[in-house]
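Every protein chain except one is present and positioned as in the full complex.
Think of it as A, B and C in the order they're written, each chain with its own count starting at 1.
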Amino acid sequence: MTSNIDRSNKAANDTGDSSNKAARIHKYQNPLTIEKIAKPSITSGQQVLVKVAASGLCHSDLHLINGEWKDMLTIPLPITPGHEVAGWVEEVGDSVPQGILDKGDLVAIFGGWGCGVCFHCKGGDEQLCKFATWPGLSSFDGGFSEYILVPSYRFLIKVDKKYRLKPEELAPLTDAGLTPYRAIKKVRHLLGPGTSIAVVGIGGLGTYGVQYAKILAPNSNTIAIDHSDAKLQLAEKLGADRTLNLKECQDIKSEIFKITEEKGVNAIIDCVGAEETIRDSARILSKSGVLVVVGLFGNQIGIPLSSSVFNENQVQCSFWGNYNELCEVIELAKQCKIKQIVRAFSLNAINEAIGLLRSGEVEGRAIIVPE
Amino acid sequence: MTSNIDRSNKAANDTGDSSNKAARIHKYQNPLTIEKIAKPSITSGQQVLVKVAASGLCHSDLHLINGEWKDMLTIPLPITPGHEVAGWVEEVGDSVPQGILDKGDLVAIFGGWGCGVCFHCKGGDEQLCKFATWPGLSSFDGGFSEYILVPSYRFLIKVDKKYRLKPEELAPLTDAGLTPYRAIKKVRHLLGPGTSIAVVGIGGLGTYGVQYAKILAPNSNTIAIDHSDAKLQLAEKLGADRTLNLKECQDIKSEIFKITEEKGVNAIIDCVGAEETIRDSARILSKSGVLVVVGLFGNQIGIPLSSSVFNENQVQCSFWGNYNELCEVIELAKQCKIKQIVRAFSLNAINEAIGLLRSGEVEGRAIIVPE
Amino acid sequence: MTSNIDRSNKAANDTGDSSNKAARIHKYQNPLTIEKIAKPSITSGQQVLVKVAASGLCHSDLHLINGEWKDMLTIPLPITPGHEVAGWVEEVGDSVPQGILDKGDLVAIFGGWGCGVCFHCKGGDEQLCKFATWPGLSSFDGGFSEYILVPSYRFLIKVDKKYRLKPEELAPLTDAGLTPYRAIKKVRHLLGPGTSIAVVGIGGLGTYGVQYAKILAPNSNTIAIDHSDAKLQLAEKLGADRTLNLKECQDIKSEIFKITEEKGVNAIIDCVGAEETIRDSARILSKSGVLVVVGLFGNQIGIPLSSSVFNENQVQCSFWGNYNELCEVIELAKQCKIKQIVRAFSLNAINEAIGLLRSGEVEGRAIIVPE
Partner (left out) sequence: MTSNIDRSNKAANDTGDSSNKAARIHKYQNPLTIEKIAKPSITSGQQVLVKVAASGLCHSDLHLINGEWKDMLTIPLPITPGHEVAGWVEEVGDSVPQGILDKGDLVAIFGGWGCGVCFHCKGGDEQLCKFATWPGLSSFDGGFSEYILVPSYRFLIKVDKKYRLKPEELAPLTDAGLTPYRAIKKVRHLLGPGTSIAVVGIGGLGTYGVQYAKILAPNSNTIAIDHSDAKLQLAEKLGADRTLNLKECQDIKSEIFKITEEKGVNAIIDCVGAEETIRDSARILSKSGVLVVVGLFGNQIGIPLSSSVFNENQVQCSFWGNYNELCEVIELAKQCKIKQIVRAFSLNAINEAIGLLRSGEVEGRAIIVPE
């Protein structure tokens, strides 16, 4: 069986008629090329053409642009990256049920485009579909452009105008704001009164992670861990109960056991995924404690065997989030429960934004805006 | 928002071109009319036209034909009933992904046609969609006919020919064989060694229920309860460890507590749903025991308050099953783990079959075959 | 097998040596007799003698005093009622591990005294033990006295003095403050952003229920339901997002569906348990919605069958709470997250307190204090 997604959104891009400015990878490790390509057009009844309003720039984009994933993912170049996208409905296919989407509606694009009929899709986790594709990370063009073609209305979430949610705030929710939400939902049942949760790495994902920890486990002690004082101060503003600077800390285990009354941490969300952060985490977990890995910086998850078995520890990997989880995240944003730190760049300035992200100079999320 | 299903499959039926014999309700409480109507034709890209091979006849059809549900369900007459359908692919719409369905493929039709984008649909439970429709139980014509139009390939499950599963065996799995499976999955975690499960009512659903009890909870004591010795003998053949004839039993509570070493029953699947069966169940549940109601015979679920609270009992209602659960049931059938008792009737003899079902003279499931 | 609890704490009471003032039931439906009985003494190594500091007066005590439970519970008269008890350690048996309890330590008494070795006890739910006994509700004397003998240190939770938690605040946590906590934990997984929870009956349990709803499900809309404006105003102070006065409401279903955007309520905690409140709840549940019954006012739980099955609703009964849940509740109190409304009465004034509770004139919880 092959993917059931209606076809690529690519073909139409190659024959130019009306204009669509896009930032594209033609060759790995090069700056993106900003160019005019064809505006995609609807070729199948369930498709929706979206006018891009905002697209988040993610560390994954750096991995992609650097060519680090060229063997793992099958991506025909040139490709328009950008997988965190919000925009306005421009045109809908003729099989889209009437009345659910109108031209001009603000929509978030759920980025895991599954086949729709396999076990994972039918269970609600399309992002885990074996045949899943992703805008900007597969043969489908992504959101660093003026228009994006979405293969089915099933991947859109409409946001009513009454909520005054800006596209720049909506876009990053679809990945940076979604991934740590799913991660913390996996361990929430462990986090009653008297427990603690640590969020490691207070960057694009961690700033959400700290907030979700307080939202989903308000009675658990939230500990933010990083090696930057600026980021830890930010974590405190976002609700962290305690902070721990890895640079200043002599022995993370003794520090954490002091904070947690000798119990260790019940759940850790590692937004970095480096070998050192994982090694540290294994030392500070409580009995039955769970490490959830969402960061992708390292190559290996390594924890000691005997103590992990005696303590019944777990490592759970968590990937992106599903459609219903994205709906919940957007609901939180509608209720103004999420503080977002975003910095907008125009599409023409995307290579500058990439440079700043690479050197760690972007606080919060960089957002690319077409005009 | 309204239903997202592509449209009714009804319209095409009304303008006859090529022939489609069907058994239809024109007026409640009358026999079905067997007549030739238009063969439905594909009007939207995701649709699939299925040549019906077999359709199960269900107690729900009797409720429908009797007019008992005319206020609860919105059904424009005339309608072709039949919601347990298997058949062969006849034609596919042009948005159906290539290679997944070919003409002649044997398919089971999953009967809960949800909108595809609400919380329940996105969580995998389309049968619970607020906008769900059903073949033969809504504005969509069902399976007591030669052809049925299915609104999307997403509702079909293909069965490879190598498994030698007959359509008459496949059709009843989509409801009678699915409903008790979901019901028992809800309580399986309670059913370890040393526990017991009761299946009440050994009819169309209960014959599957007894088998799933042994399949999903093989270390739990399975007790079949009915008031017919013939049905209890059948239950024994299907694997029940114990049987209890309600007619011969003086006091169900003392009988059950004897069988269960004074613990009571950990889980009960009530395939009848009459007020008496529910009252009996409340008396025989163990501490923390759960009653799952799937039968629809009565009007009211009534259990005593104080003892239910002190014992922390639960009543869980369970409705039909979802797509993944149907896949699992069909997988069990492929592995020859389900014994099915079916009796085939030709479409012309459907009113005779209805009469026999009404008078309780059908052992197992009556199946209508277009011939 | 019979109960494993070390023996009754009763025997010692009958042979007087040193003094122990107590309020006792000698005859049902009579006022309590305030009298001096023997101070209990330790007869087995694991026992702990506790000097009572405060004992909550509960609707269950009224049921008991009225004689309503004389057939259901086996209680030899005379008995000292009082099952919500906090006090100070007076003396410990010689098998109590050294260093865990010292004279003068403030302790809460967990009231479900199980056998310790059955499935429920070994699974952490001693309150569900078939052989469970309860102070003041079994052959064991309760807390409306100066001293109470606890059969094992395993039933005590020590509260460090640094938390400044008063005994009058600690006592009601062991039942009124525990029961709704367990109830809401059962449904918390249903209560993400965009959902709603209703608490029915804003009395002794409901005032905690509203708070736990906001603590355990902060992103769910909390709706308080009662027929007293005063109680609903209190609910608002305690955090309820919406209130509904049953007296003023024409049609609860249409009101609730308006509030919940036509979805219905995802979870209801019924702290009343009357037949009308249950009937109302069945009407306002959402698809897959769950009703948790903790109140004990009525005789019967009755919900309509067909709609409950089609909507897959559940009724879960919830009884008291377990030891770990009580630890969590006390942890919340230590963190000052629970507002408690208590009114203290001296032991000599207990019959007056009973009268006020009976006529609905006690706001929050009445607490009996020995001296």
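A few points about this structure:
The working rule: a contact is a pair of C-beta atoms (placed from the backbone, for glycine too) under 8 Å apart; a residue touches a chain by one contact, two chains touch by 3 or more.
Quick caveat, the model's predicted, so the values are computed rather than measured.
Contacts of the undisplayed chain with the visible chains, over the whole complex, involve A, B, C.
Within the whole complex, the absent chain has one touching residue among B:G67, B:G104 or B:P218, and that is B:P218. Contact with the omitted chain, checked across C:Y153, C:Y208, C:F319 or C:F345, is made by C:Y153.
Interface note for the absent chain: among A:A267, A:V315 or A:A366, the touching residue is A:V315. Across C:G104, C:G123 or C:G355, the residue that sits in touch with the chain not pictured is C:G123. Although one chain is not drawn, its touching partners on chain A can still be listed: residues 72, 120, 125, 128, 130, 273, 287-288, 293-294, 296, 298-319. Interface residues of chain C facing the missing partner chain: 1-6, 44-46, 95, 97-100, 115-117, 119, 122-124, 153-154, 322-324, 327.
Seen across the whole complex, the unshown chain contacts chain B at 189, 192-194, 215, 218-219, 327-329, 331-332, 335, 337.
As a convention for this text, only the chains that are shown with their structure count from here on.
Within the contact network of the assembly, the step distance from chain B to chain C comes to 1. With centres set at the average Cα position, the gap from chain A to chain C is 44 Å. Centre-to-centre, using mean CA coordinates, chain A is 40 Å away from chain B. Looking at chain C, one finds that none of its residues touch two or more other chains.
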